[in-house]
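Just below is one structure, and these are the notes that go with it.
Excluded from the complex is one protein chain; the other protein chains are retained at their positions.
So, chain A:
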Amino acid sequence: MYLSLSDWTSRKASGADRAKTVAFKASPTVIALGIVSMLTDISSESVAAVLPLYITGALGLSMVAYGFFEGMNQSISSVVRIAAGYAADRSNKPKPIAVAGYGLSMAARVGLLFATGFGGILAVIGLDRIGKGIRTAPRDAMIQQASQPEHLARSFGVHRLLDTVGATLGPLLAFVVLMLVPGDYRMVFVVSLAAAVLGLAVLALLVPNRKLVQDEFAEDRGEESSRSAPRPKFRELVRGPLGKVLLAAGFLGLLTIGDGFVYLALMEHGQLDAMWFPLLFVGANLFFLSFAVPLGRIADKTSRAGVFVLGHLALALAYVCAGAGGSLLFLICALALLGTFYAATDGVLAALAGQLAPHGATSTAIGAAQTVVAVARLFASTGFGVLWIFLGSTNAMLIAAALLLLLVPVAWRLLLSKRKEPESTLTS
């Protein structure tokens, strides 16, 4: 394997030690991409927060069919994700593809201003999800490209922090708008569109259009040097350490049942008024954004794979808390652990996949990892739904937690056992 031939892999080999000696410097590109994501999340989450109200209240339509299409959208989004990652690697220029993804979501916001029927709304939501699927992997590849290899997880942490700030502010902004002009959902959509336009403008104007793989000889030959364009092969992706990460992320993902269920389990205990339901999401996000950078930092200094695997321990404990009781203590514990889980896994997985990607396949590798996780989680929530039906919320939660606790050591062995894989020196 020529895995370790790239500059990247050789530098990362001593990654954990270097993280202690090389000073962290936040890349302007990463911050710019973080602001892009923040604005885009303000845009999408403000709409998502009022969509149920808009559909039932203003349009007078039923919510039932909406649920069916959600699952379909999720699937489309995951497939598009890996394809967009591959396209970014093939063209060696992730920016235009990211721009297309953000642009598509922006177009969906314009569509929302004019869509009045149920089909129109669904088309607009679908377009938005496809845009999200397209932009994620190229964007993460750009983050990796702009980051110091020693501080990769921390860089992703910075990005996820800004991203989560947007996701938290969006719904609040929407409700403020609706308080000022009651019933004017279009006002929310206009604000959302403005945020999307700004996000796209920051991306287009402030983020440099760099090549993912720098060709030493082609520097002066200009754009036409397509000879260096890599062709990521699936076989190369699944072999070696990256394959193990995909495998581990996949089976851990099969027990990542979705935070919606965690919130529902907390509500099932009946000690919380339903009106606080939306705020659970805000609570978990606050923990996510607080821990994103510190946990990324720890991952860089110790082991990214280790933090990723142990993050699932936090998830298992979050299930236990949510299943155990509805008192304030359990509630805060569940939200804090859920936030910790996201902070320990979301950006760290992207960093891990990017770090282990074969030469010229960064974007595909990140896209593949995210697709694997997304698909596994889709199965997880479906399967868990059945478990929930037959056993009730507490039992189902505890079983999921127990299975996850069993799988964490397996994942640990797979990713961190030293004697089999020389490549795993990366984990210190």
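Here are some notes:
Assume a residue touches a chain if its C-beta (ideal position, glycine included) is under 8 Å from a C-beta of that chain, and two chains touch if they have at least 3 such contacts; residues count from 1.
Quick note on the criterion: contacts and distances are computed from a predicted model.
Its UniProt record calls the unshown chain "TolB-like translocation protein signal peptide", which is the correct pick from "TolB-like translocation protein signal peptide", "Biotin synthase", "SGNH hydrolase-type esterase domain-containing protein" or "TldD/PmbA family protein". Residue A:Phe118 is the one among A:Phe24, A:Phe118, A:Phe251 or A:Phe379 that touches the chain missing from this view.
Of the candidate positions A:Leu279, A:Leu398 or A:Leu416, contact with the hidden chain is made by A:Leu279.
Contact with the omitted chain, checked across A:Leu247, A:Leu264, A:Leu286 or A:Leu405, is made by A:Leu264. Those residues of chain A that touch the chain absent from the view are 28-29, 32, 45, 48-49, 51-53, 56-67, 70-71, 74, 116-119, 122, 171-172, 175-176, 178-187, 190-191, 194, 197-198, 201-202, 204-209, 258-261, 263-264, 273-281, 381, 385, 388-390, 392-393.
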